[in-house]
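Report on one structure; see the data block that follows.
The complex appears here minus one protein chain, its other protein chains still in place.
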Amino acid sequence: MLEYVWLIPFFPLVGVIINGLFGKKIRNEAFIGGLATAMVASSFVVSCGILIQLIGMEPEQRVFQKVLFTWIQAGTFKADIGFLVDPLSAIMIMVVTGVGSLIHLYSIGYMHGEEGFYRYFTYLNLFTFSMLLLVLGGNMLLMFVGWEGVGLCSYLLIGYYFHKKSAGDAGKKAFVMNRVGDFGFLIGLFTIFWWLGTNHNVWTINFVELKQASELLPFGGVVTFATLCFFLGATGKSAQIPLYTWLPDAMEGPTPVSALIHAATMVTAGVYMIGRMNFVFIKSPTTMLVIACTGAATALFAATIGMAQNDIKRVLAYSTVSQLGYMFLAMGVGAFTAGVFHLMTHAFFKACLFLGSGSVIHAMHHALHHGHLHDDPQDMRNMGGLRKKMPITFVTFLVSTIAISGIPPFSGFFSKDEILWQAFSNPYHGTANVVLWAIGTIAACLTAFYMFRLVFMTFCGECRINPKVKDHLHESPLVITIPLMVLGLLATFGGFIGIPKLLGDLFGGIPNRFELWLEPVFEKSTEYAGQYAHAGTHYGHSVEGGLMLLSVGVAALGIGIAYTLYIASPSIPQRFTARFPGLHQAVYNKWYVDELYDFLFVNPCKALGRFLWKGFDVLVVDGIVNGVAAVVRGFSGVLRYTQSGFVHNYAMTMALGVVVILAFYIFR
Amino acid sequence: MTSLLTIMTFTPLVGVFVLLFINGRSHNALRGLALAVTVVAFLVSLPLVTGFQNTADYQFVENIPWIATDAFQMHYFVGIDGISLWLVMLTTFIMPIAILSTWTAVEEKVKEYMICLLLLEVGMLGAFVSLDLFLFYIFCGLMLIPMYFIIGIWGGKNKVYAAVKFFIYTMVGSLLMLVALITLYFKAGGADFNITRFYALTLDPATQTWLFLAFALAFAIKVPMFPLHTWLPDAHTEAPTAGSVILAAVLLKMGTYGFVRFAMPLFPQATAQFTPLIATLAVIGIIYAALVAMVQEDVKKLVAYSSVAHLGFVMLGVFAMNQQGIAGGMLQMLNHGISTGALFLIVGFIYERRHTRLITDFGGLAKQMPVFATIFMIVTLSSIGLPGTNGFVGEFLILLGSFGSSLRWWSVIATSGVILSAVYMLWMFQRVMFGELNNPRNQTLTDLNAREIGIMVPLIVLIFVMGVYPTPFIAKMTPSIDRLITHVQTRQLALNAVPAAVQTPDHADCRQCPQ
Amino acid sequence: MEHIAMPAINFAPIMPEMILSVVAMVLLMLNVFVPGEQKGYLGYLSLAGIVATGYFVAIGWNQPVEVQMGFAGAVQQDNFSLFFKGIVLVSAALTVLITDQYLQREECNQGEIYPLMLFATVGMMLMAAGTDLMTIFLGLEVLSVSLYVLAGFNRGSLRSNEAGLKYFLLGAFSTGFLLYGMALTYGATGTTKVANIASYVVDNGVAGANVYFLAGMLLMGVGFSFKIAAAPFHMWTPDVYEGSPTPMTAFMSAGPKAAGFAAFLRVFVSVFPTLKADWTDLIWILAVLTMTIGNIIALSQDNIKRMLAYSSIAHAGYALVGFTAGNGVGLAGIMFYLLSYAFMNIGAFAIIILTGKKGEANLNVSDYAGFGFKHPVLGLAMSLFLFSLAGMPPTAGFIGKFYLFSGAIKAGYTWLAIIGVLNSAASVYYYLRVMVFMYMKNPVEEFDWMRVTPAFMLCIAVSAAGVLIPGIVPSFVFDLAQKALL
Partner (left out) sequence: MIPLHYYLVVSALLFSIGTVGVLTRRNAIVIFMCVELMLNAVNLTFVAFSNFLGSLDGQIFVFFVMTVAAAEAAVGLALMIAFFKNRESIDVEEMNLLKL
C-alpha cells in the first residue's frame, strides 16, 4: 500500500482536471460534486490503508519515502517530487482526507444551485491536492509547493464570490499575508541548505536526510535565524500574530471552505511544519520561546476579539486563531505531540462548528431569501432560538462547543489540557512557563465564554429573526447533517486516543496511544532537548491533577458568565458596552490592527509607489533622459543662430578660425 | 544537418521576399503565409533540441569567412550551446503565437506588419546563434529597425515618442558597446571576432573595467535595468500586442543573454568588481518596479513594470555566479518570455474588445469571460511565481543561488519582492476580473474565441510543464553554465594571482605606431 | 635656334580627364542645337561619357608607376586617385540621372548644366590625381568655378542666386588661404611637387618649428577644410546646399567632398607624414567640432535639404575621425565611407527631388507625412538611405563608420571614437524624424505629382545596391580601398 502513496494526492488532482476542464460543460451538480467527493474519499481509503499498514510495522520502521522523479536539479541543489510517509504525515493525511471528504459531501448540499458550482469543487479538490502535497512532501521544497498551493486555493475560495469586493479584498489579503510568510519560509530554507552545504558538504533539503544531518546544526546562531524565518512562514499560514488579520476576513468565502481550509487543515500547516522540522526548531531555545510566546499571545488576543463579534463566522474565525495559538504554544514549549493532538481534535470540533454555522446560515439565508429580506444571515443578533428549528445542528454544535471549551471527556479537553500542562511543566523556558500557562488558562476561560455566548445567542432564547419568515426556518438536508453528525461524534470521542497518563492510569492503564504513535517522529527533539534543557522542577501528580481541575474550572466559569450574560440577564452586555464604549469599540474593531497595518504598510507602500512612479520614474529618470534630449535640442536651437545667413559672419568665422589655429600652433 | 541554424535563421527572410509579392489587400493570405513561415522556422528549430548533446560544446556550428580583409576578419560563425539553445527555441516558439495574436488586431498595413515581424525574427535568431561578436552586433542592430517600426507605426497614442525613445536609448548603449568591441578586437591582436578567442584573452583590470562598463551599459539598457528602464514602459504600452509580446519575450533577453554570453566571460575580473553594483541595481529594480507597478492605472504599463522586476531577478541570479543562480536566471528568462508574453497577449485580448487598458474601465470580467478569467489567473500565478508553474522554478533557483553567493543580503531583499509581486499582480487581477460587472460596456464582452484559446494553450501547457518538470531544460543548459562558471572563476583567480604590471601595453603607445 | 625638344608626354594618367573634357566640350556645342525639352539627351550623352571615363579609370588600376606618372610628376594616376575618381564618377553619373526631370520641373532647362557638371568632375579627378600643388590648385579651381555656376544655376530663383553668390564669395575667400598656404610651403621647400616637398622635409629635417612651413601646412589645411565643409569653415554649406538646385546639392555633397578629401589626404598624409604629430591636433579638433556642430544644428532643422546639409557636415566630421587615426584602417575607412556616402546621400536626394514640387516646395520634413505607405518602394529606399546615414547595420553607412572608428581606436583615439558614436546616436534622432513622418503620421499629400522615370529608378536602385551590398559584404570594397592607400 505504501507504494501507492502517490495515489493520495493523485485522486484529487484527477478531480481537478476533470471538473476544471469539463465542469462547465457537464453542469450536472450531482456528478460534479459526487466526483469531487469520491476522489477525496478514495484518497481517504488509500490513507486508511497506509495507516493500517504503518500500524502493522515496527515503530522505528514507520518511515517510507516514495520518489516519483527529480523535479529541480541545479548544481548541488536537488529537489525530488517525492513523498514521505511517517506517523506524523499519516495523521495529517487521515485528517485532511477524512474531514475533507465530509466537507466535500456537505458542500454538495450547501453549494446547491450556486453559479460556478464546478469551479467550487475544482478549487476544493485542488486545495485537497495541495494540502496533501504539503503534508506528504518529502522535502522542504515540495512542502513549499503545497504550502503555496493551499494559499492559492485559499485565495481562490475566499474570493469565490468574486463579484463582492470584500471577497476579492479578503482573498488578496490572505494571499499577500501568506506571501509574507512564504518569504520567511524561503529564507529559512536557503539558510539551512547553504549552511549545511558549505559547512558540512551536506546538500539536502530532504526531511529524512535533514533529520540525520540535524546533528551537525549548532544550537542557536544560524539555526535561530533559520527557524525564526520558518516561524514567520508559519505565522502567515497559521494566522498568528502578527500575520493573523487575514483569517477573519477570509470568512468571506463559502462556509464549508472556512471549515476545511480556515479551521481544519490549511491553517494548521504551520503547526505541521514545525512538527515536521522539530529537530531543527528544538535546536534554538530562542525560537522556541518566541513561538511559545507568540502562540500564547495570539490565543489570548484573538479570544478577546472573539468576545465582541456579532458575525457568527467571525467569532469562529477568531476562535480558530486563538486555538491555533494554543497549538503554537504547544510547539513552543516542546510539546509537539500535544500540539499535533490539538491540531487533530481542533480539526474535528472546529470543522463541526463551522459546518454547523454553515447549516445555520444556510437556513437563515433560505428563510430571509424567501421573505425577500436583506438582513445579514450571519449576524447572531438576527438569530436566537434556533434550537427547536434545527435540532441536529444544535446538538452537534453544542457538543463541539463543549469540546472546544475543554470540558471532559470531550476531545478538546484532552488536547488543551495537555498543552496547558506542558506549558506549565516544560523544561525549556524557566520562569516564563508560569506566564505562558496563565495566559493559556485565561484564554481557555475566554474561549468557553465566547463559544457559549455564540451558542446562546444563536440557538437559545427568543427567536429574533423577522417574524415574517420565521416559519421558513428548517433543518438542513441530510447531505449537510450527516457530516455534522460524523464530526460531532469525532469531536466527542476523538480525544480518547490521547488520554494523558495521569487519567489513563486512573482508568486502568490506558496508554497514551497518540504519544506513542508520534514518538519516533520527535525522537531527535527529545535527544537534543536533553542536551540543553535544564532539569526543571518535577511536579507531582497532584499538581497535574490540580491544574487539570483548574482548567475545567475556568472553562465552567466562562460558561457560567456566558449563561449569566446572555440567558439569565441579557441586559448586562448592553449596560457594559454603554459604560465602556471605548473598550467595546476597540474590541469590536479588532483592536484596530487592520487600520494599523494599513497605516504602517499598505498606505506607505502605495504612496511610495506613487511617488516613485510620478516623482522618480517620470520626473527624475525620464526627466534626465528627456532633459538631455531637451538640452541638446535647445543647444541646437541656439547654435543654429550662428548660421545667420550673412556672408560677413561666415567669412569672419573662417578668418577667426584661421587666426585661432595659427595662434594655437604658434603658442602651444 | 550542418546548416540547420542558417536555414532556421533565414527562413523568415525568405518569407519576407515571398510576402513582398503578395497583394497587400489579401490580408488573410498575408497572415497565413507569415504564420506558415514562422511555423516552419519553429519546426526547423525543433531538431536543435532533439539533436542537442548535453555537453558544453558549441553545436550545429557553422563557420564561414564573411568579411575578410587585411584589417578585419569577420566570420559568419554561428552555433548554439546550452545557454542559447532555449532562447532560440523561445524565439521560434513565440513568433507563431505573436503572429496569430495579431490576426484581427492589425487590420491596416498588414503586409508591412508581417514583414517587420519576420525581419525581427531574423534579427533575434541571428543574435542568439552568433558566435562572432561582430555578427552579433549586426543582428542586434538589425533587430532594432523592425521593432522601431512596429512600435511607431502600429502603436498607440504616444507611439512616436515611445518608438524614438526605444530606438535612441538602445542605440546609445549599443554604439558604446561597438567602441568597446573594437577595442577588444585590437586588444586581442586583431585577428577576428571569434568569441571563443576573446574568451581566452587575459586583459588587464583597468581595460576590463572600461570594456565591461561599455558592454554592461548596452546590455543593461536592453534588459532593462534600473535606472535605465524608462523606455520600457513607454515602448510596451504603445506597442501593438505582438510587439509587446516579442519585446518582452525575446528582445529583453538580448540584454541578459548579452551579460551571460559576453560581458561576464569576457571580463571576469570586472564582473567580480561590479557584481555588487549590478546586484544592487537589480534588487532596486525588483523592489522599485514592483512598487511602481502597484500604482499603475494602465494594465499594460503594470505588466511592463513587472517585466523590469522579473528581469531584475534574472540579473541577480546571473550575477550570483553559481549553478543555481545562473540556471535560475536562464530559466527565468524563458519563464518571463512565456508568462509576460502571455500577459501581454491577455492585455491584447481585452484591449481589442474594449479599446482601453485602464484598470478602472474594467471590473467583474470574470463573470462575463470565464475562460479568459481562468487563463488570466493561471498566467498571473505563473508571473508571481507560484509553485507548480514555471515562474517558481526560476525565481526559486535565482534566490537560492544568490543566497548562497556573495549576494546573500541582496537575495533576502529580492525575496521580499516575491511579496510585492503578489500584491500588484493580484490587485490588478482583482480590479480587472473581480467585483461587480457594473460598466455596461463590459456587459457585452464575449469570451475568448477558438483562435485566442489556441494561442494561449501552448503557453499554458508550457507554464505547467516547465513548472513541474523543468529537468530537461536545466539539464541541457547545465554543462554550458558549468563551463561559464569555471571559466569566469579560474580567470578571476588567475588575474588575482598575476600582478597588474605584466599586462598588455597601454594603447597610448599605439599612437606612434606607423600605419 | 635649337629644336625645342618635345618631351615625351605620358597621356595615360590624364586619359579620363581628357575624355571627359572632350565630351563636355562636345556637349557644349551640341547644346546649341538641342531644343529645350530634349536637353535630357545631353544627359544621356554625358552619362555615356562618364561611363567611358569610368572604363579608363578601371583599366588604370594597379598599373606600374611609370604608366601612372605623367607630366613630370604633376599628376599621378595611382590607385589612390583612381578610387577617388571612381567615387567622383559615381556621384556624377548618379546625379546626371536625376537632373533632367528636376530642370524641367523648375523650368530652367539649360543644357549647360551637363558640361558644367562634367567639368566639375574633371576638376575633382584632377584634384585626386594631382601630385603637384599647382595641379591640385587647378583641379580645385576648375571644380569650384563650375560649382559656383551650378549652385546658381537656376537663374530665376533668388535662392539659387544667393547660394551661388555666397558660395562664390566664400569659396574665393578660402582659395586665398589655400593659395597662401601653398605659397608659403613653396617658399619653405622650394618646390611645389608633393613628392619633392616630402623628400625635402625628410632630408632637411624641416619640422613644426619652421614658421613658413607650419603656416603653409595650416593654411592649406584651412583651404581643404573649406572644401570638405569642416567646422569652422563649414558655414557656407547649409546655405549653399539649401539654395542650390537639388541635384546639384546631391552632387556637391558627394563629389567635391570626396575630391577635397583626396587632396587633403594627398598633401597631408604623403607630404607631412613626419609631421603627423603636429597636424593630428588640427585634424581632431576639426573632427570634433565638425561632427558635433553638424549633428547638433541638424537636430532643429525642418527643411530636409538643409538638414541633410548639416548632416553632410557631420559626415565630414566622421571621416575626419579616420583622418585623425591616420592609419591604414582609418584612411581606407575614409575612402569606403565617402563612396558609401555618395550612394546614400545621392539616393536620398533623388527621393527628395521626386517628392518636391516646383519652386523647391514641399521640402519640409512634415511634408513627408504618410509618404512611406503611399510609395512603399520609394519609402523603403528612403528608409534604407536614412538608416545608412544614421549608421545602422546592415548598411554601408554602418560598415563605413565601423572602419573609421576602428581606425581611431586602433590608433588610440578611443575617446574620439566615443565622441563619434555619441554623435551618431544624436544624429539618429533627426534621421528617424523623417521616418516618423514617412510612416507614423497620416498622409496629408497624395504625392500624385510625382513622376518616377526609369532614370530615377535606376539612380535609386543603384544607390540602394551601393548602400546594401557593401553593407552586407564589404570586403571587396574595403580591399580596394586598402589597395588604394597612399
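So that you can tell them apart, the chains are marked A, B and C in the order they are listed, and the count of residues begins at 1 in each.
Basically, contacts are C-beta pairs under 8 Å (C-beta built on N, C-alpha and C of every residue); 3 or more make two chains touch, one makes a residue touch a chain.
Since the model is a prediction, treat every value here as computed from it, not as a measurement.
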| item | value |
| --- | --- |
| Interface partners of the hidden chain - shown chains only, full complex considered | A, C |
| Among C:165, C:275, C:380 or C:472, residue touching the chain not depicted | C:165 |
| Option from C:149, C:363 or C:418 whose C-beta touches the chain left out | C:149 |
| Footprint left on chain C by the chain that the document does not show | 133-134, 137-138, 141, 144-145, 148-149, 152, 155-159, 161-166, 168-169, 172-173, 175-176, 179-180, 182-184, 186-187, 190-192, 238-240, 242-243 |
| Residue ranges of chain A at the interface with the undisplayed chain | 640-641, 643-648, 651-652, 655 |
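The criterion applied here is as follows: only the chains that are shown with their structure count from here on.
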| item | value |
| --- | --- |
| Chain centre separation in whole Å, for chain B relative to chain A (CA means) | 38 |
| Inter-chain centre distance, chain B versus chain C - centres from mean C-alpha coordinates, in Å | 42 |
| Centre-to-centre distance between chain C and chain A (centres being mean Cα positions), rounded to whole Å | 79 |
| Junction residues of chain B - those touching two or more other chains | 168 |
| Contacts with two or more other chains, residues of chain C listed in rising order | 429 |
| Complex contacts: residues of chain B adjacent to chain C | 66-72, 109, 112, 137-138, 141-142, 144-145, 148-149, 152-153, 159-160, 163-164, 167-168, 171-172, 175-176, 178-179, 182-183, 185-186, 190, 507-511, 513, 515 |
| Chain C-touching residues of chain A, taken from the complex the two chains share | 629, 632-633, 635-637, 639-640, 642-643, 645, 647, 649-651, 653-654, 656-658, 661-662, 664-665, 668 |
| Parts of chain C lying in touch with chain B, wherever the complex brings them together | 326-332, 373, 376, 387, 392-394, 398, 402-403, 405-406, 409-414, 417-418, 421-422, 424-425, 428-429, 432-433, 435-436, 439-440, 473-475, 478-479, 482 |
